[in-house]
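The other protein chains are all here in position, but one chain of the complex has been omitted.
Take a look at chain A:
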Amino acid sequence: MSILGWVQIVLVLALVLLAAVPLGRFIARVLGGERTFLSPMLGPVERVTFRLAGIDPTRSMGWRGYTVALLMLSAVHFLLLYAVLRAQYYLPFNPQGFTGMSPRLAFNTAVSFVTNTNWQAYAGETTLSNGAQMFGLTVHNFLSAAAGIAAAAAVSRAFRRVRGDGLGNFWADLVRITLYVLLPLAIVVTILLIALGVPQTMLGSIDVTTLEGAKQTLAIGPVAFQEAIKLLGTNGGGFFNVNSAHPFENPGVLSDIIENWSLLVIPFAMPVMFGCIAGRRRDGAALLTTMMALLLVFTGCIYAAETAGNPLLHALGVSDVMGNMEGKEVRFGQALNALFAASTTATSTGAVIAMHDSLMPLGGLVTLLLMQLGEVVPGGVGSGLYSMLVFALLAVFVAGLMVGRTPEYLGKKVQAREIKLAMLAVLILPLLILGGTAISLCTASGLGSLANAGPHGLSEMLYAWTSATANNGSAFGGLSADTPLLDYGLGIAMLFGRFAFLVPVLAIAGSLAAKPTVPPSAGTFPTDGPLFVGLLAGVILILGGLQFLPALSLGPLAEHFAMLAGKTF
């Protein structure tokens, strides 16, 4: 670790915060249907869309209506993407002449993009046509992100002081977020990325003759636009197999800073938006502080683990000055690598600039843990906020138990129904992650998928189920994921991880929205101060830590100590 490395990490995060605060306020205004500086340009598009789709933005929905609408969008879009992936051979923009995906891989991929996971059981440049990337995946990157933000907005509205307003109109939210937030940001980021060398062309590949006279085929395509929304929407499905480590996705240091900023800015804008919508800005700031503090700590852990270098290679004469360089590119340096690895697993992005399979055991442990904590520091666009609010309810519940008082959060009484639903949502994670890993490792097919032996093999399988359930999408990439067991198994984990979490959370929102706001009294636990930040961080860490510590001990921790003892597998 070096001071200069920390300066890089802190400066990038400062740039994120600087933009996230005004962006959060802007998103709150957009979702409230207020006029913004973009209205003169985009207002007509919005109104035409509303008219064609029969959307009445003033008609607020209850939690059931909101949920059904969200599920309907996901179902329709899933079917369309499945069809596109199967039929890409017959669709336009296929210079590579790729044939359709197999049914099971198309199922896995379609689920993965509908759930904002973007798990890649396929290698982009050898499987997908430019057309399938464009009107298949890119569109999903927008809509699944917008759906997540809409759900977060609905949950935020439950805390408003006025009762009986419902949770908002899902369709209006979806259209407004896409038009006023995601599209303008994506346009700006795309332009910057193209200027820095990210390709945007309809060619499929370019043949060159190298200096030494060999033939090299450069896979290429309309990368830049997809790259922009892939990060802004915390999607993470790369155009290429190695994702943002590919020089065409991330050519240099400046592009990397822009991409890292992009994947954090909306998640950090979410608590600000929450504060505005709920009319409790200080409570939003407390959530943001918790997110940022934990992200900094975990980034530091990865940074320390990776700069220490691999003692097994050091023994062979390799210098430790650059740290662990297996699976890393030269241009980024360890500090930005650590920040990206932490950011991508702390949000639901899953894009990578280094191969997580080759991270040091403790570096890999942190990426696993960040996903297992439920992706709340800051979490995916929208999903991070509503997951964080579940933890906030659990935190005030724990505090309430200590003093024997009915807990409240932002003036809403938190009672048995809310806590039951919150636990129902939270318990999805250990059930699918630990259960899925255990079952897979008992089958010959699961064991055959592993690329590495020893404790790291366990980590590989654990990572896959964690990534799928937490809707992250990054991988310990050595794992052969395109098998019937993992295509269908992880597909189901992604579906439950998204919707079996989201539906109870919207039910909580419905229940809270119906309750009156109680005025604060002397006995009210303040949820906007450092004490609450500490309590919330504690609940997140203890809940996540206790559930997954045994599995992490058998995987990365065991590997770490084996490595120190000089053992290889």
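Rule of thumb we're sticking to: contacts are C-beta pairs under 8 Å (C-beta built on N, C-alpha and C of every residue); 3 or more make two chains touch, one makes a residue touch a chain; residues count from 1.
As a convention for this text, contacts and distances are computed from a predicted model.
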{"item": "Undisplayed chain, where the name is taken from the UniProt record, one of \"Aspartyl/glutamyl-tRNA(Asn/Gln) amidotransferase subunit B\", \"Heme exporter protein C\", \"Diguanylate cyclase/phosphodiesterase\" or \"Potassium-transporting ATPase KdpC subunit\"", "value": "\"Potassium-transporting ATPase KdpC subunit\""}
{"item": "Selected residue (touches chain absent from view) among A:60, A:117, A:156 or A:178", "value": "A:178"}
{"item": "Residue, one of A:95, A:327 or A:545, that touches the chain absent here", "value": "A:327"}
{"item": "Chain not shown: contacting residue from A:76, A:431 or A:514", "value": "A:76"}
{"item": "Absent-chain contact - pick from A:241, A:415, A:511 or A:524", "value": "A:241"}
{"item": "Residues from chain A at the interface with the omitted partner, ascending", "value": "4, 7-8, 11, 49, 52-55, 68-69, 72-73, 75-77, 80, 123, 125-126, 134-136, 138-139, 142-143, 171, 174-175, 178, 183, 187, 190, 194-203, 205-206, 208-212, 214, 216-220, 222, 224-226, 240-242, 245-248, 251-254, 256-257, 309-310, 312-313, 316-333, 336, 352-355, 357-361, 451-456, 459, 476-478, 559, 562-563, 567-569"}
